[in-house]
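For this view, one protein chain was removed and the others were kept in their places.
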Amino acid sequence: MTRTDFGPPNYKEMLPPVIKENYGKWKYHERVKPGVLLHVGESGDELYTVRVGSGRLVSTDWIRDICGIAEKFCGGHLRFTSRHNLEFLVSEKEKLEPLIAHLKEEGYAVGGTGHSISNPVHTQGWIHCHTPATDASGIVKAVMDDLFEYFTDWKMPAHCRVSLACCLNMCGAVHCSDIAILGIHRKPPTIDHDIVRSKCEIPNVIAACPTGAIRPDPKAKSLTVTDEKCMYCGNCYTMCPGMPVADPVGDGISIWVGGKISSARTPPKFSRLAIPFLPNNPPRWPEVTDAVRNILETWASHANKHERMGEWIERVGWERFFSLTGIPFSVQLIDDFTLASDTYRSTPAFKW
Amino acid sequence: MTRTDFGPPNYKEMLPPVIKENYGKWKYHERVKPGVLLHVGESGDELYTVRVGSGRLVSTDWIRDICGIAEKFCGGHLRFTSRHNLEFLVSEKEKLEPLIAHLKEEGYAVGGTGHSISNPVHTQGWIHCHTPATDASGIVKAVMDDLFEYFTDWKMPAHCRVSLACCLNMCGAVHCSDIAILGIHRKPPTIDHDIVRSKCEIPNVIAACPTGAIRPDPKAKSLTVTDEKCMYCGNCYTMCPGMPVADPVGDGISIWVGGKISSARTPPKFSRLAIPFLPNNPPRWPEVTDAVRNILETWASHANKHERMGEWIERVGWERFFSLTGIPFSVQLIDDFTLASDTYRSTPAFKW
Amino acid sequence: MTEDSKTPLLDQLEEGPWPSFVTEMKRAGEKNEMAKDLLHQLEKSYKNKIGYWKHGGIVGVRGYGGGVIGRYTELPEEFPAIAEFHTFRVNHPSGWFYTTDKLRQLCDVWDKHGSGLTNMHGATGDIILLGAPTDALQPCFDDLAEIDFDLGGSGSDMRTPSCCVGPGRCEFACVDTLDLLHDITNEFQDELHRPMFPYKSKIKISGCANDCVASVARSDFSVIGTWRDEIRMDPDEVANYADGNMDIQAEVVDLCPTGCIKWEAETKTLTIDNGECNRCMHCINLMPKALRPGKDQGATILVGGKAPIVHGALMAWVIVPFMKMEPPYDDFKDFIRTAWEWWDENGKMRERIGELINRLGMRAFLKAMDLPPVPQMISAPRANPYYFWDPEEVK
Partner (left out) sequence: MTEDSKTPLLDQLEEGPWPSFVTEMKRAGEKNEMAKDLLHQLEKSYKNKIGYWKHGGIVGVRGYGGGVIGRYTELPEEFPAIAEFHTFRVNHPSGWFYTTDKLRQLCDVWDKHGSGLTNMHGATGDIILLGAPTDALQPCFDDLAEIDFDLGGSGSDMRTPSCCVGPGRCEFACVDTLDLLHDITNEFQDELHRPMFPYKSKIKISGCANDCVASVARSDFSVIGTWRDEIRMDPDEVANYADGNMDIQAEVVDLCPTGCIKWEAETKTLTIDNGECNRCMHCINLMPKALRPGKDQGATILVGGKAPIVHGALMAWVIVPFMKMEPPYDDFKDFIRTAWEWWDENGKMRERIGELINRLGMRAFLKAMDLPPVPQMISAPRANPYYFWDPEEVK
């Protein structure tokens, strides 16, 4: 019998000695410089953290590379962050600068702490998922190449979380990001009746559609889709390969802004639609990188210190967000889903 | 043939000379004292307004009384306000104080301007409507007797609009009032099958129910109601006298707070449920008058200057509203209707 | 209160400083049986905690489809005088201004035909003449017509529109509320008097964002005056307010929702960044002598306000951020007509226009109105990805 249900490795065995000794007894931290944190324990012990950007889709070779570095500078300990960055944990101060120098030499990206953008949380895209409307890793690479200075430096009034999901399933906390890049389909599934007949269980496909858009077509022994009811979720495709929703023209990117997770100052907020559609333009998605940079820089140059994207927009108003960014306001942005009426404006007090 | 469609009397013929002359050319106003306004025209002309509380349900004798007063002091002109107060329009300053003295002598209630409570907008109640869950005029009288000092004086940080509606139809802007007193039914209709059979068109009754709670009962040639689906709107009773919803035990009062109409400072707000049920206790509804006074005075003693009820509550938080007023928080206050999820709290940042 | 009073409960409501409707009912009751029976039926309601009215057939006057609310007591044997007790909704003059002559005429007509009891006014704005038997309706209306009082709305029609006092007595008015109201009421007489819509439709007009007629909460079409240029300022008067007992920093500046107004206490200088002002009226309200709305005036039109039946209350939504409002108000009338048409074509029975917009989506409404989407219409863009693309949009 195989062993089962033994659970994950015990974290206690993974912790470096300085953490074991100061566990739960950290006193304060300082942001030493971009990419470098210092945590000080009640004992007076110091722990430096050097944060390094990661492409997340990495080879075992890369993992061995970073293990080598950690062995050299960190007693063989490292961790990853909730946004998939890599963190080197340095307990001997004298190793800090050599580590940083080594990292820079080897081309690692040090940054992502404090008022910077961090690693965009992202998903599979064309690499491994069956419902994507775009790629994930490629756009992230293009966006981060473009915004690299904001990762390695503190040039923004607050931190800014960029995230990406390649379809409405929104794997990741995309829906509450300062800037969210979301792949969307815009066409109902095309139906390959032969495949439907041969490979799909028609009742299951019908049941899978959340909007009731699919009806049986008994004559054709297949299905029909009421296009106006379809919101392109791809659930039918998951059940039945004869109903793909992906389409090179229909698929692309939407941009959402102003979301937030932390409760610091203001409660968490959902991101809201700012740009309903940009085309897929691999390998560098220039329309997307331009849009993200424009939004980021408009915010960075207008917001107050410590004011997140969503807090800034709430202060100046969405009408000002659109006039300052120059993003055209389009009908797609006006909600017409379940809670729509809560987003309509019931006051003549708005800005021109 | 009768004359039809000739429209309302022309307001131009109703205006006093000072208004005709300064029409659209008023320059500013001053609040002289509670109940008295001064408007000054660009011409320098002055118009004093003396506001008098009205029971709204008045006899022709009362109208003739006030006509007499207006003839004596105001050249035969008067107006009513959007909250059903009476306004005497005085263009000769020397008549102002004699008018006020006369009004006080005759027992009229002068007040309702500025930071005071005004006339509660209200409805028919047991006087003339067929769906009330309570009376209107009686509660208003009881509440205003109790709060009279707040009508004649400026003792509050901002103005406070109290309104009443005797059923969910909410005739009046009850749903956006600082304090709303709302009659509610709490029991599904009782069915008198004989009346249903003899007087009601069953399909129409079924169609009238907004929640689909009514089904035909073909055997009894009558109807049944699925009690759990009924929200006591009385639509069925409107169609069919055999289905009354009113009930001495089921009926009573709910109290709502924090609504607002003007866009001054903050956008309009809906009133929200604070007390789900108080019994009908005529003629003076002491539970209701106590509740209203408690809410009003808690607000008045805690709010900042110019801060309306809803603005205060938003600043301190609903948890504080309940702890300061001592009103128990009950499950009825938690929304479970269409937009419910927008009212749940998605942050650990709240007050104990 | 004598010992054998027949209304011991109501009698208690003759005490206290607030005007007593019971006293009014008694005054009317002295000369009128209907008023007397009404009082006694009400006493019974107070005793038993329940109403005694029922819905009846439709009643009315010749040539009109609405304007009279039918009402019958459940207890005609006990209270025969109010066996039929219908009310008139009489269209009030703009701004509820009256000459006493006019009011006295009205009283005479009502004493002749009805209970002698009224509501001055109803929650929609009408003069409510409270209670007359079926037979009296036509003669009463004929006499009302004689003195130039026409009926208001009821049923599935345009309801009696109303407006704030506006230019009649308020320096803030950015539209001539009284004139606009009178004009459209006359324009839409047919819609007012003959139910023709899926449900009721209300228009209310306020001269500024203070919205003294509560239009945003209770009208399908809310017209609210505003301006597009700059707040007019008289710096000397600003200084006077400061010299008076106003703490301009705390009372004005700190409460400005956009933070666009600044106060320099030393130099007594107030500056407004008008581009960032949302025209909420707060500063103007506090310093009317010093600040005034701009000169390029017009109105914001909001659509969809209503009470909660059946899907919950709605506040009206900005649909036209700015419309000039000058006689003959053609743009506005066209707007209303187009909206009614769309509603009439698409609305279900008892579906207000706001509910229809909610059901079919703002997109469909804007398309029907041929209006461009602008951010002023929303407080925030959608947070969900469920936009249904039109094939036209996908190329």
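Note that the chains are named A, B and C in the order they appear, and that numbering of residues resets to 1 at the start of each chain.
FYI, a residue touches a chain if its C-beta (ideal position, glycine included) is under 8 Å from a C-beta of that chain, and two chains touch if they have at least 3 such contacts.
The structure presented is a predicted model; accordingly, all values stated were derived computationally and were not measured.
Taking every chain of the complex into account, the chain not shown here touches A, B, C. Chain C residues in contact with the hidden partner, per the touch definition given at the top, are 308, 312-313, 383-386. Against the chain not shown here, chain A presents residues 1-11, 13-15, 19, 23-24, 26-30, 39, 47, 49, 53-64, 67-68, 70-71, 76-82, 84, 86, 89, 108-109, 121-123, 125-130, 132, 135, 137-138, 140-142, 144-145, 148, 151, 168-176, 210, 233, 235, 237-239, 241, 246-248, 251, 259, 261-268, 270, 280, 282-284, 305-306, 337-339. Hidden from this view is one chain, which touches chain B at 168, 170, 175, 182, 184, 186-187, 227-232, 249-250, 254, 270-274, 276, 315-322, 329-341, 343-352.
In this section, only the chains that are shown with their structure count from here on.
Per-chain CA centroids place chain B at a distance of 13 Å from chain C. Counting partner chains per residue, chain C has residues 209, 216, 257, 280-281, 315, 379 touching two or more of them. Each of the following residues of chain A touches two or more other chains: 338-339, 341, 345-349.
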